[in-house]
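The complex appears here minus one protein chain, its other protein chains still in place.
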Amino acid sequence: MLGTASEAGSYERRAVLLWRYCLLAVLLCGWEAYGRFVDETWFSRPSLIFARIVTWAGDGLAVHVATTLAEMAGGLAIGVPLGTLLGLVLGRLPLLAGIVRPIILGLYSVPLVTLAPLFIFWFGLGLMPKIILVAIVTFFLLFFTTFSGAQTIDRDLIDNYRLLGATRAELVRKLIAPACLAWILSGMKIALPYSLIAAVVGEMLLARAGLGYLLMNASQQIDMTGMFAALFILMLVGVAVGESVNWVERRAMRWRVLSN
Amino acid sequence: MSSALITLDNIAKSFWRDDRAITALSPVSLSIQREEFVALVGPSGCGKSTILNMVAGLLQPTDGRLLYEGKVVGDLNRRVGYMTQKDTLLPWRTVTDNIGSPLELACHKTPKAEREERIRQMIELVGLKGFEKHYPGELSGGMRRRVALARMLIYDPETLLMDEPFGALDAQLKLVMHDEIQRIVGLGRKTVLFVTHDLGEAIALADRVVVFSSRPGRIKAVRAVDLPRPRDVFRIRFTPRFTELHEELWDELKDEVRKGTDA
Partner (left out) sequence: MTTQPLKREHTTLAPAGSQSSTVAQWLRRTLARPTGRFIAQIAIIGIFLAFWELGSGPILPRVWVSTPSAIFARIVFWIKDGSLWVHLAATVTAAASGYIIGSMGGIATGLLLGLSPRLERISGPFVIALYSLPKVALAPFFVIFLGIGVESKIALVAVTVYFLLLYNTLDGLHDLERGWADAYRIMGANKPEIVRNVLLPGIMPWIFSGLRIAVRYAFTAAVLGELIAGNEGIGFLIESSAGNFNSSGIFAGVFILVICSVTATQLITRTEKAVLHWRN
């Protein structure tokens, strides 16, 4: 932005990759060295952490990952359709929307994850409180996205289609449905990371399984290796979740990417 | 040739896009004299703006040499003023502060009193008296163009680079701006490189019109505009000589425009 237009070619890309690997290597080696030769009680070291992950992998890690993912999926399955539906409906009913939306906004100002204790209180141990939490968070996010999307359907575009003789069904199929897909995807982009956070919060407060549970379990025994291992796996899941939406978006929304 | 202010000597420019080379400009040669008003006309994407950017020093040619006053343009060319179609006024500064911004910089450093005086003169020159404390957000499109003009002129650059500066204005406003530009350029004895789509605008304002082909851009035609100065921009379109020139140049231009749309 400040320099003359840089024509970044393959040289630049290779240099960047090189620097990244170097950085990673320095980080890991330094950590390992510190752990081996100075003190491994507080920060553990990469080799121990890696070994622990491997151990876990052969002994029930899949269950915990599946639990967390199941909580997310369950909540999404409830929250996404409900939120989308309400958003679409209110988006086309300006009168009702004007009354109801501020109330929904007000409700959203409640930091939803802090309601986790309430749901645990209501639904006890198990997946349910987390699913409900994820469902509510997702509901709000999808509502807001589809609501503003529904309001911005280009009036001219609709009129054009109608002039061309489109029936209501064709209108929905060709114009409204693709637009909805765009809003839902954009809502999911935000909702997915949040659903992970909500699930993990629930697990950290009270759970018998899940990645959050793994983390808390390790922390209660001051098991730094276990804590770092859980952290790392959480990070991987977080990245995977984020990338999966991007991937879907790239596939489904090709036309948008191309037009950019 | 030696008295030319700007020399384009076999200039070519290619860009990289996703590992593919795109030739924006195929070899182009042109020389521009002092105080000459040269208009560059051509279809979109033919490299006219690229030439301006190279004269300004924002881009380097991939081939050939670009000389300003006999010296190769290396880094930024501080002797030029640049006015683009897009509005680049800083929205958080008032009209006065926007116009005065060049004079705050180290290379044009001016003491406060003198700066204020020159700003005042500029505001009068472009006819914005009374709007000193306004923000760009409060001004109309035409007024913002005039602020941009004033900002460009205040440090008295000897060459003006203008890239479709009036493109976004309506027809009447455009003519008013043409009149202003003519007056200001004449007063200040400036050299001007003016890029436009509008052939009529080019002929009305310029001493020479250069027609470009579609991408990769080459010079297709160069014509001197022998209409007498000072010109009445409001009426000049109806003079026979104008119409002749327009027809000649339009012949050259229209094939290129058509080619551009087929691409």
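To keep things simple, chains are lettered A and B as they appear, and every chain counts its residues starting from 1.
We take it that contacts are C-beta pairs under 8 Å (C-beta built on N, C-alpha and C of every residue); 3 or more make two chains touch, one makes a residue touch a chain.
Since the model is a prediction, treat every value here as computed from it, not as a measurement.
A.B. asks: Looking at B:Gly42, B:Pro61 or B:Gly81, which residue reaches the missing chain?
C.D. replies: Once the missing chain is taken into account, the touching residue is B:Gly81.
A.B. asks: Pick from A:Met128, A:Leu171, A:Leu185 or A:Ala252: which residue touches the chain that isn't shown?
C.D. replies: The one listed residue touching the chain not shown is A:Leu171.
A.B. asks: Using the touch definition up top, pick the residue from A:Val113, A:Met128, A:Ile190 or A:Ala252 that touches the left-out chain.
C.D. replies: Of the candidates A:Val113, A:Met128, A:Ile190 or A:Ala252, A:Val113 is in touch with the missing chain.
A.B. asks: Extract the touching residues of chain B with respect to the undisplayed chain.
C.D. replies: For chain B, the residues touching the absent chain are 56, 58, 76, 78, 80-82, 84, 86-88, 90-93, 101-102, 104-108, 135, 137-138, 151, 155.
A.B. asks: In the complete complex, which positions of chain A touch the hidden chain?
C.D. replies: Interface with the chain not displayed, on the chain A side: 1-2, 6, 12, 15-16, 19-20, 23, 42, 92, 94-95, 98-100, 102-103, 109-111, 113-118, 120-122, 158, 162, 165-168, 171, 193, 196-197, 200-201, 204-205, 212, 215-216, 218-219, 222, 224, 227, 230-231, 234-235, 238-239, 241-242.
Just so it is clear, only the chains that are shown with their structure count from here on.
A.B. asks: Between chain A and chain B, what is the separation of their C-alpha centroids in Å?
C.D. replies: Their C-alpha centroids are separated by 49 Å.
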